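Every protein chain but one is kept in place in this view of the complex.
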Amino acid sequence: MLQITDLHAAIDNKPILLGLNLTVNAGEVHAIMGPNASGKSTLSHVLAGKDGYEVTQGSIVYKGQNLLELPTEERARQGIFLAMQYPVELPGVNNMVFLRESLNAIRRARGESDIDAVAFLRLVKEKARLVHLDEKLLKRSVNTGFSGGEKKRNEILQMALLEPALAILDETDSGLDIDALRVVAEGVNALRSPQRAMIVVTHYQRLLDYIEPDYVHVLANGKIIRSGTKQLARELEEKGYGWITGGAAA
Amino acid sequence: MSVLPQDIEKIINSSYEHGFVTDIDADTVPAGLDEAVIRLISSKKQEPQWMLDYRLKAFAHWQTLTGPVWAHLNIAPIDYQAISYYSAPKSKADGPKSLDEIDPQLLETYKKLGIPLEEQKALAGIAVDAVFDSVSVATTFRTKLHEAGVIFCSMSEAIREYPELVQQHLGSVVPYKDNFFACLNAAVFTDGTFVYIPEGVRCPMELSTYFRINEAKTGQFERTLIVAEKGSYVSYLEGCTAPMRDENQLHAAVVELIAMEDAQIKYSTVQNWYPGDTHGRGGIYNFVTKRGDCRGDRSRISWTQVETGSAITWKYPSCILRGNDSTGEFYSVAVTRGKQQADTGTKMIHLGRNTKSTIVSKGISAGEGQNTYRGLVRMSPRAENARNHTQCDSLLIGDQCGAHTFPYIEVRNPSADVEHEATTSKISEDQLFYCRQRGLSEEDAVSMIVNGFCKEVFNQLPMEFAVEAQKLLSVTLEGAVG
Partner (left out) sequence: MNMSETGRQWLHNLITQGQILPDQQLDWLDQNRQAAWQQMQSFELPDRKQEAWRYTSIDRLIKYNFLHTSELSEILPGTEIGEWILPDNSSYRLVFINGHCVPRLCNIQGLPRNVAIGCLRASMSTDGEVIRHYLSNPLFKQSSSTARDLFAALNTAYMDDGLFVHIPKNAALDRPIEVLHLNLAMDNELLILPRHLVVIDEGASATLIERYVSQGNHAYFSNNACDIFVNGNARLSHYRIQDESAQSHHLGRVNILQGADSNYKGVYLALGGSWSRCDIDARFSGKGAHCDIIGLYTVNAKQLTDFHLNVLHNHAHCSSRENFRGIIAGSGRAVFDGRIVVEKHAQKTDAQLTNKNLLLSLDAEVDTKPQLEIYADDVKCSHGTTVGQIDPKQVFYIRSRGIDEAMAKKMLCLGFAGEIFDQLDLPEVRSFVEQRVQNNLFAPQGQDVH
């Protein structure tokens, strides 16, 4: 589904990713771990097509096409979903309206017709239950005045609604208490399927107790320096990143 | 994300939808202004002597005045002698009695504007008065309104048919000495709308006037007067358009509202006069004086405006809160793009006890537009327990525009409570990225965020107008991405 080859990316001429390779197939869950400032968020943003990042070398092929040529919204319509570390507030923009516009944009890209109002309402309510999101929040402005946990659950709700082919969870665990973390993880697990791939970006092993990855990669200094199974995550937790990044430097 | 140059170009080039000219045989007086012109206007309209006297008095005073210079506007000097002060579509001498008598081309014009005048096709429950250049051409649903005792007619007709009502109220809220443009209007006003709601009557439908300037080199000086007697209610809407012309055209209207005890007037405007071209050529100078007098206790006046047109807008719909427990409201969305300039806001003059006012102003600046909010909140010594809340937000799109806030707050009573908040921001890159990551196009994202920004104001508009206003905003800001 996704092949990243020798990816180099920079912000403001400052190189962040320095030759990253990663292949993700349908049905797989990949965890990407790494210390702060290792390039984790850069990878998420480059995949989603955020402006300001310059890919200086390498390629990303998604479903057989060159992903880097597509604008952000086109990538979203082709099934790439990024659950953001800091979901953005949209004051005055009603959450329901936003969700419906987004869903319809993606449905149209898939060649489906717009969803009718009744079916949409039913669908949103069902998905909201999945992530234990208070229905009242659906009527408010997008993320505006939401708590940290509510914002993250709203992200997973959107993911459930949009049914992406490739979901990227960027530090979805950051700032969550243990209950919220469990709810979010349950939501994510419910969406695992043989057709869907996921990339879970996190600093901590804790999230991986809830979302079990098929593969774990360690990102440091702009490269994946070690890949393994979830056993690798446990070792990292015990020994710290120094254990592995020190090895990389040597 | 930086502003995409092609988008800026697109917004600047997005055309004015209502810029057609209607080719109609018009009765237009030559340009220029002197006593003779005023006498001519008055006689063409078969006005009583007192009306002519009033006009002449105003004209004499106007000659002693100079135009205001305090606004945050860059106005080219106006040659008042180059304007024609009267233009009417040539039609049967006494004006149309029914829609059948109206020039079919005129009806076509209004159809293009999306305002069908044929009663059966008219928006359900909205009575329309249409003013074309200087005269009112049609008023719909008259019979139904008549049954309720509501008077809804053109100002010329009111002067002839209801002289005592007009004489009693005209100029009682905006005296002819009030300001330069109001004074000019008092001298030369040609038509407009008169509404009278008798005691205890709730007007059975929305009343609406559409204004259109058609003739070249004419000015439009309409005068609107709404009187709501004790315990009555009326909701009034006005819409404005004009054709594209190279020269600036002057629109100097006066609107007076009077609300007696327990009466309520809701006045909504969607103003979309021609804004001029990309080089700032042409466009309407919209210099309007609007004022409401909450004369009776517990009366309520609310102004809602969506201002997207005009080269220059200079207007401050105001409330004089004279009655105890009276309420004044001002909700405004003003958009400037291209080289448009707007200096708009409100005045809330609190005179009575327990008076309340709310001001919500949303300014959107794009292109090279300059958008100024100017407001006055005055709490007089008698205004015990008066309250005001003002929220004033500006949204900037692109780095060539400007947003300015000039509130004046004068408090002479310790029990008064005044709160003013203002913010200025732009649509952030993160917001756009977030929306696009969810599959929305950049334009849809901007339009969604802008509509969210304006929501508090749109909520105040009657349903049909709210939809129109939203559409208008999307068209106006098409491609404006920052």
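Order of writing sets the chain letters: A and B. Residues in each chain are counted from 1.
One rule holds for everything that comes next: a residue touches a chain if its C-beta (ideal position, glycine included) is under 8 Å from a C-beta of that chain, and two chains touch if they have at least 3 such contacts.
This structure is a prediction, so every number in the text was calculated from the model and none was measured.
Taking every chain of the complex into account, the chain not shown here touches B. Among B:E147, B:E164 or B:D399, only B:D399 touches the chain left out of the display.
Note that of B:D27, B:E157, B:D417 or B:E464, the residue touching the chain absent from this view is B:D417. One chain is missing from the display, and on subunit B it is touched by residues 70, 379, 381, 394, 396-426, 482.
Everything below uses one rule, namely that only the chains that are shown with their structure count from here on.
In terms of their C-alpha centroids, the spacing between subunit A and subunit B amounts to 49 Å. In the complex of the two chains, the subunit A residues touching subunit B come out as 48-52, 71-73, 75-77, 81-82, 84, 86-94, 97-98, 101-102, 105-106, 109, 141, 158, 162. The residues of subunit B lying in touch with subunit A in their complex are 1-2, 428-431, 433-442, 444, 448-449, 451-456.
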